[in-house]
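All protein chains of the complex are present and in place, except for one that has been dropped.
Now for chain A:
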């Protein structure tokens, strides 16, 4: 059975790459998502056969609720609201990577310092992508002010929170307590919020693309932590493709990525846009 599962994961990785390739050409773009979709269905179906797994009922319930709600909502929203839907679903992926990290750290079953570090880093990136994507959604949906939200000493606060998250993450490399794990994720989530607040609504597509690349990276890191090849390959492909795509999108707007991310800080000429 493990051989069958690994074979299907291999096929999934192949179909994902071919699907992405087709999606990057106008004439074949629609086939591309179908190929990737078939691959996803195969991978999920075969995972139920994984030896020694329990809680199948919970799995089905979670897939039915999460997948069902997302599917219905994605079909209903107006086409103009699509970018924020991408943000939400991307954030969900980041949150899932964070959840994997949290459980693995609680269980303490990841072997080897390098792999624990990847699990922690993936959790950090996933949590930042989760809360950051939700803020991006809230801004585009006008639940929050679209203009950059700035406050005094913002950069200092942001850096302090990031440093705190990294420090707590370093503590997790030893023998983590549940409290440390909780604080670590709180700090990571807070940083995602703080990082996205000062970015204006017009720049959001670039930021969503950045979070998309980050989620890919988080998924790849968690793939290392739980030894899942499909996650490693698919996550890395998305991490690389997403990074390039982010740069291309920034370039198409005649901006640099740094300018998009930090433009609100101390740049008076930026506040007009």
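The rule is simple: a contact is a pair of C-beta atoms (placed from the backbone, for glycine too) under 8 Å apart; a residue touches a chain by one contact, two chains touch by 3 or more; residues count from 1.
We take it that contacts and distances are computed from a predicted model.
Of the names listed as "Cytochrome b", "proton-translocating NAD(P)(+) transhydrogenase", "Molybdopterin synthase catalytic subunit" or "ABC-2 type transport system ATP-binding protein", the one that matches the UniProt record for the absent chain is "proton-translocating NAD(P)(+) transhydrogenase". Residue A:245 is the one among A:11, A:183 or A:245 that touches the chain not shown. The missing chain, though absent from the display, is touched by one residue of A:7, A:53 or A:167; that residue is A:53.
Although one chain is not displayed, chain A still touches it through residues 9, 12, 16-17, 19-21, 23-24, 26, 29-30, 32-34, 36-37, 40, 43-44, 47-48, 50, 52-56, 58-59, 61-63, 65-71, 73-75, 79, 82-83, 85-86, 88-90, 92-93, 95-97, 99-100, 102-104, 106-107, 112, 114, 178, 205, 208-209, 212, 215-216, 219-220, 222-224, 226, 228-242, 244-245, 248-249, 252.
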